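This is the structure I want to talk about, given as structure tokens.
Every protein chain but one is kept in place in this view of the complex.
Which chain is which? They are A, B and C, in the order written, and residues in each are numbered from 1.
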Amino acid sequence: MEPSVFQGSYPVVRKTACAKQTFDFVIHCPDIAKMAQAGQFVHVKAVGFTLRRPISICQINPEKGNIRIVMEVRGDGTAQIAQTPEGGMLDVMGPLGHGFQLLEPTESAVVVGGGIGVPPMLETASHYGENATAILGFRSASAAILEEDFQRAGCQVVLCTDDGTKGRKGFVTQALKEHLEQSKPSIIYACGPLPMLKGVAALAKEYGVRCQVSMEERMGCGVGACLVCACKTKRPDGQEGFSHVCKNGPVFEAEEVVF
Amino acid sequence: MEPSVFQGSYPVVRKTACAKQTFDFVIHCPDIAKMAQAGQFVHVKAVGFTLRRPISICQINPEKGNIRIVMEVRGDGTAQIAQTPEGGMLDVMGPLGHGFQLLEPTESAVVVGGGIGVPPMLETASHYGENATAILGFRSASAAILEEDFQRAGCQVVLCTDDGTKGRKGFVTQALKEHLEQSKPSIIYACGPLPMLKGVAALAKEYGVRCQVSMEERMGCGVGACLVCACKTKRPDGQEGFSHVCKNGPVFEAEEVVF
Amino acid sequence: MARLGVNLCGVDFKNPVIAASGCFGFGQEYAKMYPVSVFGGISLKGMTFEERQGNPPPRIAETPSGMLNSVGLQNPGVEAFLSHELPALKGADTVLIANAAGSTIESYAVLVERLSDSDVDMIELNISCPNVKQGGAAFGVTCEGAASVVKAVRKVCKKPLMVKLSPNVTDIAAIAQAVEAEGADAISLINTLLGMRIDIKTRRPILKNNVGGLSGPAVFPVALRMVWQVANRVKVPVVGLGGIEKWQDAIEMMMAGARAIQVGAAMFSDPYAPVKIVDGMNQWLDEQGISDINEIVGTVQPW
Partner (left out) sequence: MARLGVNLCGVDFKNPVIAASGCFGFGQEYAKMYPVSVFGGISLKGMTFEERQGNPPPRIAETPSGMLNSVGLQNPGVEAFLSHELPALKGADTVLIANAAGSTIESYAVLVERLSDSDVDMIELNISCPNVKQGGAAFGVTCEGAASVVKAVRKVCKKPLMVKLSPNVTDIAAIAQAVEAEGADAISLINTLLGMRIDIKTRRPILKNNVGGLSGPAVFPVALRMVWQVANRVKVPVVGLGGIEKWQDAIEMMMAGARAIQVGAAMFSDPYAPVKIVDGMNQWLDEQGISDINEIVGTVQPW
């Protein structure tokens, strides 16, 4: 069986700081880029730390053999990764997990991202282009990222900030509700804080729209071998049990997730 | 009480590879350089390792605020230290231990160094200048280091290699014996492998010359607090006990050491 | 090329490197990176007779050179294993070891009896899981408890029986002797050390189970000491595990008396660790002019 997941030391071809404690890396890893799909993640090693850090893939460029990740410094490990300079090397493993299921680009989609949950939505939004509406939420203007990227992808961007310092004031769920009042998309994709996902899933149910959410949990192996990144889900038979974010996810059908 | 031992991150102002797996660092650490004495050592941190690595001070330049160390890669930790580039920073603690006791520069001295035991002798040899004879031993020509430095210091250099690929063939002890047959120095200083030190100490005793040796042992704290770097010595009262290389040494009177 | 093959109580392993239970699922996951045949054997995810949901998340916390886990034996149960997981491993060119756990002596016995009729090559009795309320380590921390489980299981076990010991004890060698006396064919050690981490922001344990099992390079010196102590006290083969990340660690473990070794947490840092360990052992043996890995087992010479 041909390898479909790879790990190695890959060069950082571009690095920019896009917001406070938030960094934008373009990594040249042709084998990973060739296999990667929207909504999948890579597992990145921080020098001096035991566990890898799962980071969602923001953009995939199989032709150039590059992937793009936008990550936030949350602790010592991510701080270590963020220190990697342009031209430096990153120990990356991937692509991992199940991504978003993409419909025909002609279908209409709404992507909802909150904070560092915004980057994973870009590749998916790009798939739908002008048929996609991107509802992006941030704490404040200083934390806002990737707005231009979503616009360049052709989608309508609704930017919200909790404090109203940019775009409209308020949560993405309010903006989503108003959008659903206007029109019914074929599907909703969401990634962000748990309360946000919960709200988005509820709205999707209320308006009868299919919804996929990208979940997060403290992770180990990244391939489904160690079973630590448990996420409570409903099975087809209705019984509740623990699925695993790294293998069954990170993307789940919203109706399967037990929030 | 004013601090007399310092620890910090200091810049490497010069780095050269002087032999296979052997590196020559000049470190700018004014506080350490100001206090350092011939035969003392510094305790260097290797990133990712728990214990510091003791490295003898090769030269001291209090005016410029620099010290020079010449170190050999022996394992992962020293390999990590050796990777530090010129212009990079090294986590150095020192000066530590008791160095060589220097007599009047007008006295005659013989310094005997074996392998990586050669660097610690340079500062001492320089003290005596032309009144010093430096007997330096190496496995072979490719491992020979610092010959020019000792010549520049003004001392007569007798270079020996085990395989005769440079200088005279044979061990430094043979060369020392011949030297002692000719003339009796005021003192002998030695640093190198244990068998060599044992041989030098025996010759010094035979010819009735005072001898100081620099010892080595797996080390912990470097200041005499943890008592791991034990070295068996004879006390004034003749009883044997464990002294400690980092605090009582690294330099001991040869007659005190129980080889 | 030196001979890397080892034999544990009649079972041939092409090399002494075994995937540690709980770190390699049921053998399929890492197949996307390299074939399972890289391993001499694989110890499958700890299983119980009935399905178990395991503990709620978070189930993992990072520690210096290590990690804590509190999975709590999540597994589909033996029937699901036999009908779905085991068939998928058919033809896998590696020794298959079923890791068996229970909450009562009876539950151990029925599970092992069921596994005895399957195609697994060997059974690793897990009396040392620190993450379950009943059973698990409860049996593993006393000679009597350990002996009673092994005695009951031995009666119904038709496969080579390896018993995995807990390090959270005062005298692990005594427990090793107790299970040997009851008929264990091999002993593997160590399972994880019980540990804890606290999130000072929330003032809560990081693990939802409060405590969990420590593994990774941090525990290697403790594992090595225990393997040395046990190997000096029992006649049955010993399998060493606990923090092995490099081929040098594997050699140390075998010199301490391990006939084979298991690799676990190291795969989370470097998924290719097992491959590198096998290659490194091979190269070292050739450099040393040693023709058979078995020649180094137990050769450490104490001072």
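Assume a contact is a pair of C-beta atoms (placed from the backbone, for glycine too) under 8 Å apart; a residue touches a chain by one contact, two chains touch by 3 or more.
Since this is a predicted model, take the numbers as computed values, not measurements.
The shown chains contacted by the absent chain are B, C, with contact judged over the whole complex. Across the entire complex, the residue among C:Pro16, C:Pro76 or C:Gly195 in touch with the chain not shown is C:Gly195. Which of C:Asn15, C:Thr48 or C:Ser65 touches the hidden chain is settled by the complete complex: it is C:Ser65.
Along subunit C, the points of touch with the absent chain fall at residues 61, 63-66, 68, 141-142, 168-170, 193-198, 200, 203-205, 208-211, 214, 216-222, 224-225, 228, 243, 245, 248, 251-252, 255-256, 299-303.
Within subunit B, the residues in touch with the undisplayed chain are 1, 3-7, 45, 49-52, 77, 93, 217-232, 241-242, 247.
Basically, only the chains that are shown with their structure count from here on.
Relative to subunit B, the chain whose mean Cα position lies farthest away is A. Subunit A and subunit B have CA centres that are 57 Å apart. The residues of subunit C never reach two or more other chains; the list is empty. Among the residues of subunit A, none is found touching two or more other chains.
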